[in-house]
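Heads up, one of the protein chains got dropped from this complex, but the rest are sitting where they should.
Think of it as A, B, C, D and E in the order they're written, each chain with its own count starting at 1.
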Amino acid sequence: MFTKTFEQYRMGDSWRSRGRTITEADLVMFAAFSGDWYPLHTDREWAAQGPFGQRIAHGMLVLSVATGLMVMDPGIVLAFYGMDRVRFVAPTFIGDTISVELAIAALTPKPKGGLVAASSTIRKQSGDAVAISTLKILVAAADEIRR
Amino acid sequence: MFTKTFEQYRMGDSWRSRGRTITEADLVMFAAFSGDWYPLHTDREWAAQGPFGQRIAHGMLVLSVATGLMVMDPGIVLAFYGMDRVRFVAPTFIGDTISVELAIAALTPKPKGGLVAASSTIRKQSGDAVAISTLKILVAAADEIRR
Amino acid sequence: MFTKTFEQYRMGDSWRSRGRTITEADLVMFAAFSGDWYPLHTDREWAAQGPFGQRIAHGMLVLSVATGLMVMDPGIVLAFYGMDRVRFVAPTFIGDTISVELAIAALTPKPKGGLVAASSTIRKQSGDAVAISTLKILVAAADEIRR
Amino acid sequence: MFTKTFEQYRMGDSWRSRGRTITEADLVMFAAFSGDWYPLHTDREWAAQGPFGQRIAHGMLVLSVATGLMVMDPGIVLAFYGMDRVRFVAPTFIGDTISVELAIAALTPKPKGGLVAASSTIRKQSGDAVAISTLKILVAAADEIRR
Amino acid sequence: MFTKTFEQYRMGDSWRSRGRTITEADLVMFAAFSGDWYPLHTDREWAAQGPFGQRIAHGMLVLSVATGLMVMDPGIVLAFYGMDRVRFVAPTFIGDTISVELAIAALTPKPKGGLVAASSTIRKQSGDAVAISTLKILVAAADEIRR
Partner (left out) sequence: MFTKTFEQYRMGDSWRSRGRTITEADLVMFAAFSGDWYPLHTDREWAAQGPFGQRIAHGMLVLSVATGLMVMDPGIVLAFYGMDRVRFVAPTFIGDTISVELAIAALTPKPKGGLVAASSTIRKQSGDAVAISTLKILVAAADEIRR
């Protein structure tokens, strides 16, 4: 997706990533890395008695994996500017496979290129959305590419 | 911070976390976990010629570590609802130590408790902010605590 | 547990931690980190023919996880002094959820606070103990807290 | 195997390692470390529709684990010179336990010892080979051991 | 590189990857994952007295990272067939940044596409080669792509 220069995006352009299966190992590794051992993610007994009957992935795990599923050309993407209205809309369970859908939602010219706002929907294999947000990425103009 | 029931929060309440030093190992581990090997985070030669003259931490690394720095009572926190207006305002370099400051920004009652909106500022040792956002956490009322 | 100054402990005070499920990923990660690839922990075929019929967690994995389950106030805990009579009394299997119980067993005043000896029992979800020991933690007096 | 000095090897000498079970966590950790997220290794849905009907371990994962299964005396092994004709002959599935068989295939004297060529066969618990190659290891002569 | 169908390759086509800095964390993580704790990679004191005066990366670490630096279209790449004549020609030190150069060396038609042999040279920032090999990758013909 983020392999085009600012001039090349059009409103409504969309793209879908490959998938990645979220395993029990991912939950343990993310709990470890982040330090977030909230028991809904890491205690099978606790989670079994909660609203989902099982452990679910951390919201930030899902967002972090999604950044790796996106394809970025390092010479074109200048900065990860931010995110608006991030919502965790459904649980990601162990064994679910997630992928990212992006659609261009706004294009704002800036000195060296422009800010691309993309609606992001992270879906699992069933098609259900698990997290939505608007990503804001600063992208170079054609004559500002770094090689 | 998130060890109190919904009734106990007051607008403006604030809290500061312990710190965690972001090491070169953290950058490598987060690149590995997320799959985001953007060279500004992982290629010393490339980064040396970029705007910061060195590698910087992923924005999502900083947000993920911040979730682990927060203290949550599992019986009280019901869900991580989402984040609004996440902005990465300054780079986090290898060796910087970050901590989180939270201040209550809005309190919205809900059936089993309420939604707590907290302004989050992630700062490095110098006091400079590196990321800001508004976190939205669903918190139980006193008579809905799970033990 | 270790959030109180030395004057505040009483013989027999007790505390129980949250739980953490020990997954297959934990066995692999601990074997990797420690370098202890003893086949009872890492070779399913070998373990299937051993006394337990399956892989079991390393004793040191269980002790290491237990230190992370304990809550320590960094301004109060001065040092991890040591452990007495550590015994691995039953196997921890993949999927077991462990938690730690501590009970104050001895209190020895020292110049800046005192040595707290706590009987530690690490239990799985069934209530069965998997490891016992006496932990010795050096704790600050109220007027020696670091803030 | 590589605990003998160059003079002590004989053509046809053979050796077999202990085993290591390749878990789902291993696939995730190797994908993360290497950056190779090819979906046959990391996307359960994609792999289910491929030739094996499930995820398989990376070829380089299998070779990397095999190096750790070999026993090397650091004072005797001088260098890992290279590998010839590496072939991935069958898939390694999650849950398979692999071990390494080595047989001396060639012995070439060199100034401080010699080059040992060993035919390597990595097998799973069924006895089926999953990868074959010829390893070339530079080994010290008895009077060149480092202690 | 491996984003083209078999018909599209020409002898001598070449490609260069992005870079990745090999950190001390990478050496520790690879030693841990593989189980290969040979002291030239993991013992600073031992390595200081060896031929390089410092620790060096494992040969298999370098090869594994190189597979992640390559770009593969999952619908086109059918299998990693093997490697010929892998040679570790110079040490990779902590802090070196490696990238991969590939050049098409042979093209052999097969039933559903063909076998692409690519000469691989892994270089560090100075341009010096650290490992060379010939990779053999099975690639689909245009009418055998999986979508």
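By our rule, contacts are C-beta pairs under 8 Å (C-beta built on N, C-alpha and C of every residue); 3 or more make two chains touch, one makes a residue touch a chain.
Everything quoted here is computed from the prediction, not taken from an experiment.
> From the listed residues B:R18, B:R85, B:K112 or B:R146, report the one that touches the chain absent from this view.
Within the whole complex, the residue contacting the unshown chain is B:R18.
> Who touches the missing chain here, E:E7, E:E24 or E:E101?
Residue touching the chain left out of view: E:E24.
> Footprint of the hidden chain on chain E, which residues?
Counting only chain E, the missing chain is touched by 23-25, 28-29, 32, 37, 39, 42-46, 55.
> Pick out the residues on chain C that sit against the missing chain.
For chain C, the residues touching the absent chain are 20, 26, 29-30, 33-36, 38-40, 46, 50, 58-61, 63-65, 67-70, 72, 74, 77, 79-88, 146.
> So which bits of chain A touch the chain we can't see?
Looking at chain A, the ones touching the missing chain are residues 31-33, 35, 37.
Assume only the chains that are shown with their structure count from here on.
> In terms of contact pairs by residue number, which of C-D, D-E or B-D shares over half with A-C?
Selected pair, repeating A-C: C-D.
> Can you give the whole-Å distance between the Cα centres of chain A and chain E?
Chain centres of chain A and chain E, defined by C-alpha means, are spaced 28 Å apart.
> Using mean CA coordinates as chain centres, what's the gap between chain B and chain E in Å?
Spacing between the chain centres: roughly 36 Å.
> Would you please write down the residue numbers of chain E that are in contact with two or more other chains?
18, 20, 26, 29, 33, 35, 68, 74
> Could you draw the chains as nodes, link the ones that touch, and say if you get a line, ring, star, complete or other?
Contact pattern: none of line, ring, star or complete.
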